[in-house]
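Omission of a single protein chain aside, the complex is shown with its protein chains in their original locations.
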Amino acid sequence: MTNTLGKDLLGLEPLSSEQILLILDTAEPFKEISERAIKKVPALRGSTIVNLFFESSTRTRISFEFAEKRLSADTVNVAASGSSVLKGETLVDTARNLEAMRIDMVVMRHGASGAAQFLAERIESNVINAGDGTHEHPTQGLLDLLTLRDHFGTLAGRRVCICGDVLHSRVARSNIWGLQKLGVDVAVCGPRSLLPNSIDEFGVKVFNRIEEAIEWADALNVLRLQYERMTAGYIPSSREYNRVFGVTRERLERAPRDILIMHPGPMNRGVEIDSDVADGPHSIILDQVTNGIAVRMAVLYLLAGGKPELAEAAKGGSDRRPGSSRMTEAA
Amino acid sequence: MLDLRPVLLAGGRLIDPSQGLDEVGDLLVSGGVIEAIGGRIEAAEHAEVIDCSDRIVSPGFIDVHAHLREPGREDVETVASGARAAAAGGFTAVCAMPNTDPVTDNQAAVGFIIRQASRAAAARVHPIGAISVGQRGEMLAEFGEMVGAGAVAVSDDGKPVVSAQLMRSALEYARTFGIPVIDHCEEPTLSHGGAMNEGIVSARLGLKGIPSEAEEIMVIRDILLARRTGGHVHLAHMSTRGSVELIRWGKERGINVTAEVCPHHISLTDERVGAYDTNAKMNPPLRTASDVEALREAVSDGTIDMIATDHAPHHYDEKEREFADAPNGIIGLETALAVSVTHLVETGSLGFATLVERMSCSPARLFHLPGGTLRRGAEADITVFDPKMQWIVEPAEMVTKGRNTPYAGMTLTGRATCTIVGGRIVYKLENRAGAAATGGQPARP
Partner (left out) sequence: MPARTTEQKTVLSARAVERTLKRMANEIVELNDGTADLIIVGIQRRGVQLASRIVALIEESEGVEIPTGSLDITLYRDDLQSIGPRPLVGATSLPGDIEGTNVVIVDDVLYTGRTVRAALDELADFGRPARIALAVLVDRGGRELPIHADIIGKRVSVEPGDRVDVMMDEVDGRTAVVIVPAPGEDEP
């Protein structure tokens, strides 16, 4: 079994099923730490971690911050604004500055797909993608997998349907890849205007009606519908969305089995999901939140150990060398 | 110019589709024109003799689509550096697009380009004037004055002509001056926010895609307007199978539509974007294998009339950013020949005669430019190239100031070894390791 993840966690698509299982298995003992009176272990003591969030996010950032602090790391939160063009310092310069400060790890959320890869290629620190544009949100995918595994026991052969705006959702992509790698049957459900045109090439079933998805699935992962989609003309209104695609108690009651309900949050109650479902007996949404910290601790723990050259340096007593620039000469 | 040494190109394979010529022989250049061609030629004592064995000697290549960035972005390219890069790529002439800063939309601006080009003394530079003032898509620019100052065509390239009414007017008005109207075909509401081709790759990478229809909708619009107006519409950088089919439809009906394709669109697909490589980002974007195949067939059968580069240098810093924010465009003057040889000739899509037709004769004929022929008495614009030379693309060694190419590190076949403009040698490949442009200028500062 591979017990390294390499230098960075940029997405679930590049990982093997062994690596994904490694993270999930590693997360198990970390759950217990959050139940202790002293919720801290010294595993990452002295490590410096920067939470670099270009998009505001309370939930994910807090979850990462707790994960880092419970591992005894020193954390710094940087809330940067928008794209490099607007804020005046390029992502390249941000990367170089972080490296010059000898940051051990960067957890980054950014509005541009590929931004995490961009950063990871340019700095030696570990980079964890906390969401890049509409591309991937790997720790969300992992905590979804862990939560499903907790409830199902085994994942292979289960049926999970991702409902909503798959086109613009990084959570959807990470989930699709993560679930498929662990042998889950994956489907998506939503209006065609919110599904990628090439969705059929992703190897997933496509349901046009939520009733069909409920009929088929063991679990639904319900995505948030963003207001911008209405203004951009993808769908007419949130009212219609709820009428046609909303996960409601009446619809769930017609389900042939006990379906688990998940949601990455934050929820638009009454739009994609009704309150009595979100707070109801089928919902495992809060378990997702709890598992989020354990999964993130597992990822931090695994990445921090992925540098064998550190082991060599530690034996030889040499200092860690400054990161080298990856760029070629400018014109 | 009067005391130019005569040049004897000895023993090359002379390919000139304008004369139906394809045979091994000599070519003598004297007094700026082609003095004699074919067979064995005795040259005067003082003539410069260039051994062209194993080389092809053809009419000089003409690129009808390049962005030379001057005025406004001289940090990234100038008319001079662009003209020298063109010569290094085997081009004897290049047409400069008007999306400069300020836009080249009046006779003074056109004249400026002409003057800068003559100072450069490398490849010829033919300015293209804007269709609309400031390329704002509202009012027509002064085509007559611009043509008088030396413009050879009009275009709002960089941007599409969004208004069909304006496009119609442009086609009609341009008829007066016998110039083509070049359109960058892109329906803006469909392409808005898109960073690459819409397909499985864009879905995987989480990037907004530009569907083929964004191009095809404007292609058919322009063809229909050309039919209505009798004007000459030239479709820039075609990239989809659908566009090819529409152009064929138009040509079958005798509509005056011509089209160009760029070397990257017949050699790379959207997979090349890989892990968000901004050197594979341009507009129109790289498409699928099916589109590449259709474009190759079209270049072969003449549905697409010419190969143009859409040479678009950008500063390293501008490309070194998140994919969605990076500007569109790649350089192409110095790799066009090699990419075309490697991906069209070596793949069996077409032979060298057709290649020369597409890179020299057609541009000259369809845009009414000098060149495109090796007839006796014609201006001596000649390209000598090695059709078999393999070389590795090394951006740092290029003549252009730009470094943004998706071919970096790749091995390609085919390279210009000598470029002659108006009887004067403006480029010679000095050695295999690198290129040294004649004219005394260093490759880069």
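Labels for the chains are A and B, by order of writing; each one numbers its residues from 1.
By our rule, a contact is a pair of C-beta atoms (placed from the backbone, for glycine too) under 8 Å apart; a residue touches a chain by one contact, two chains touch by 3 or more.
The structure displayed is predicted, hence computed values, not measured ones.
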item	value
Interface partners of the hidden chain - shown chains only, full complex considered	A
Residue of A:P14, A:G111, A:G270 or A:G305 touching the missing chain in the full complex	A:G305
Chain not shown, touching residues in chain A	3-4, 25-26, 28-30, 32, 36-38, 40-43, 71, 301-302, 304-308, 310-311, 314-315
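Heads up, the rule we're going with is that only the chains that are shown with their structure count from here on.
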item	value
Residue numbers on chain B that touch chain A, as the complex places them	76, 198-200, 203-209, 211, 275-276, 315-317, 320-325, 395-396, 401-403, 444
Complex contact set, residues of chain A against chain B	13, 83-85, 90-92, 110, 112-115, 117-118, 132-136, 170, 173, 196-199, 201-202, 327-331
